[in-house]
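One protein chain omitted, others in place.
Naming follows writing order (A and B), and every chain is counted from residue 1.
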Amino acid sequence: MLLNQFLLLAAALFCIGVYGVLVRKNGMLVLMSVELILNAVNINLVAFGALTDDVGGEVFALFTIAVAAAEVGIGLAIVLLMYRNRRSIDLSEADLMKG
Amino acid sequence: MNALLAAALPVFTEGPSEVSSVTREANWFLENAFIIPLLPAISFLLILFFGKRMPKKGAEFGIAAVGIAFVLALITGAAWLDHRDNFDGQLSESPATGIEPAHDDHADDGHADDGHEDEGHEDEGEDEHAIGVVADDGSTSSDEVALAVEAEGDGHGEEGHAYVAVQNSTQWLQSGGIEFSAGTLVDGLSVMMLFVVTLISLLVHIYSTDYVSGDRRYTHFFAFLSLFTASMLFFVLSDNILQMIVGWELVGVCSFALIGHWWEEKPNSDAALKAFLTNRVGDVGLLVGMITLFFAAGGGQTFDTLSITNTINQGGVSHTALVVAAAALMAAVMSKSGQFILHTWLPDAMAGPTPVSALIHAATMVVAGIYMVARLYPVFWEGMQIPGSSINLLATVGAVTLVGAGLLAFVQTDIKKVLAYSTVSQLGYMAMALGVGAWTAAVFHLFTHAFFKANLFLGSGSVAHAVHSFDMKKDMGGMRTFMPQTYKTFIIGSVALAGVFPLAGFWSKDEILVGTGGWGIFGGTGGPGSYTFHLTMGMIGAALTAAYMTRCVYLTFHGEYRGGDHGHDDDHAHAHDDAAHHGDPHESGPRILYPLYILSGFSILIGLVNLPPGFQLVPESWQERFLHFIEPAGASYFPAVGHATPSWSLAIISSLIAFGGAGLAYWYYFVKVDGLARSTGQKLTELPNGLVTTNAWARAGHKVLVEKYYLDHLYTGIIAGATKGPIARAANWTNTHLIDGVVNTAGETAVRTGRQVYDKIDQGLIEGFINGSGRVSDATGQELRRINSGKVQNYAAILFAGAAILAGAFIVILAL
Partner (left out) sequence: MNSVLAAVSQDADIVVAQNVFFGVIAVSMLYAAIRVVTTSNVVHAALWLVVALAGVAANFILLGSEFVAVTQVLVYIGAVVVLFLFGVMLTRASLGDDESVAQEKRSMAAVVGVLLFGVMAFALIDTWSDDRLVIDEPQQVTEVSDSIFSQYIIPFEAISVLLLAALIGAIVVARQD
């Protein structure tokens, strides 16, 4: 197998995730897209680990999974809070950071 | 990283040298000192989880834990005394090379022109590193084995045992070849701190059960008192610099929580924030300093305090690295120990409950900085070039602080703020003493100051408990008739603080003044350097201290009672809002008075533990006990500090100066103001303010003091304003001028031009075009505005696009 097939797959997954983050209005869907991005990174980590025959790649993939779990927890809490305060999780309505 | 730092700093990184003055096996209590901080830590958790359900709301956990810790600290202290004199375990005796019968070191006043050599013993102490330490008491050590050998005919009949610290360290974790350990380091300094912290904490706990009773966060208060005690004990026992950082930060957090105990009111939470943020400034310095030490002296391998100080002491670290480290650590000392320009948080911290002020902001936490300097003394010794110089940063900052804060104490009307500035001033003494090389004097002053300052703070709390206010001018006066016991203890504390013979403050302050090595006309010389300027400041400080304490005592306890008709509506005495009893103030209860008695007793007697040599009234074996047991003289990790010879004349002159200061203040307040108040029948607050109203210079000086040297203005107004303002203004300007401006100007100009054209030339033909161009410019502006829409996803899109374009540019550049 080529290393590049994994890397390109990861790059594609990453870009799809980015697209999702940019385009989605629903907070939940944005979080899902973030998960895609994180998984793309994981593929890279493991692939490079396999290339160099180093266990570090896998270890950090595991760490990323742990961090992603934490991120989902916090992210959902925030979405929930937003829903409670505004009865909507539409991100395009959250524009208080206007200049 | 290591290589980077090694390249950046001209340091030796061949690794730390072996410490010789340390043992792992000693008395059980010395080895297992970790139990002492552990107890209050457990108490913290117990109070947190079960406190509210207990009959005494959690106070019993705190008192029990700190009480046991105090007993353990006493036993540890006793074990240390025994260890210091009788330990000859693991270290092999080396034959004494070139020991001669020690002549009386104090008689020869060699001016310590070269600080590396102690006076008296140059003939044998000069090997390659000049580390062969000759302690003042005649105990000697060589470079390799810091082992003192019995010197015949020793001036004080000292035991010739070496100073051997006890370290009990265990590996916490290991990563990348660096071992992180956790452990305890017990030597004279930490034993002393254990005693001070546990004793004062115990008394404060007992005092608080009365003082904050009925408070709505009573349990919370005791939890944090316990945590604070635990962190401070953890800090003083830490055997490596990493642990010190942890303890240091923990102490800061507890301070934050306790200052903001009554956070519902804005000034209190502001004070807590101010304390925390000011301390953060210093913490950056601490971190930089410690990291520098880790790489420079720890060889990038060890955090161990003793091996770091040992390496520095053996000359294994370049001067540049030490200057960097000492300067960075200096910032930490300035913030934590309230040294000048970063001291501003300390007086504000008086917003916390009074027992907290006594415990944290007088006796223990603020001395953390002093303790850190004392613990890492070789860093400053070399980095600041303490020996043989006549001025250095540490000493000068201390000297400026002690006079500057002493002046500020004069204009305060809040009794706790007087004491707070007094604390700052006394900390200045300690920093100055460390800076001039009088290590023992500084530590001794720390020791005595803890007792009488805690006494004063608790006394002021007792008064405030009665009058529900801290304002001396408005709500106090004449308190001696209402509270005779508090009055007595407060007087004892004040006299001790003013440094009147034979109370505690006299001995320690005099030792500091002697330690400056100063003018040389008193005979009291022989300190490591000759710090004339600092001796002068110390003298001025002595007079100031005596004078402002006289003022404070007069305003609080003498004259007419000025409270009463104000009602008890003051904000500060929250704890007693519910029990607002009217009528005359009354003496406090036993749980407040007994701690005061005990502390007064210590304030009177504690100075006797370090009677100066040559003090003929007592047997020689009673002299300099403190020095003998506390100072690591001869240890391989401690520089060869010199000891100044005490001088009668200096002691008498400094006492006279203090009496002069007190006398002036006495004359002004007790005679002039009091008489005036009596003759006119007016209250003190209504009297014309004498000099200040008549003399323009005095008025200007008073104004500067009232404004606290304008430091707060400097910080909030100028520095914060200068950083915050322009950023906000720039953003605002961009918004109003650039974006709106583009829109508006373009639109308006277009419309205005259009109108002109419309008026002057043809209406029908050009009208459409004009309006159109106006609309177009308006639309352009709106378009531009949309970038700043507040929609996060748009920002994200710009971010990703920018990143992609930059990466693309990078690739193109690389590929070309």
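Keep this in mind: contacts are C-beta pairs under 8 Å (C-beta built on N, C-alpha and C of every residue); 3 or more make two chains touch, one makes a residue touch a chain.
The shown structure was predicted, so the numbers you read here are calculated from the model rather than taken from an experiment.
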item: Interface with the undisplayed chain - residues on chain A; value: 1-9, 11-20, 22-29, 31-33, 35-36, 39, 42-43, 46-47, 49-51, 55-56, 58-63, 65-74, 76-81, 83-84, 88-90
item: Those residues of chain B which, in the complete complex, touch the missing chain; value: 173-176, 793, 797, 800-801, 803-805, 807-808, 811, 815
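The rule is short, and it goes like this: only the chains that are shown with their structure count from here on.
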item: Approximate Å spacing (C-alpha centroids) for the pair chain A, chain B; value: 46
item: Complex contact set, residues of chain B against chain A; value: 731, 735, 739, 788-793, 795-797, 800
item: Of all residues in chain A, those that touch chain B in their complex; value: 18, 21-23, 30, 91-92, 94-99
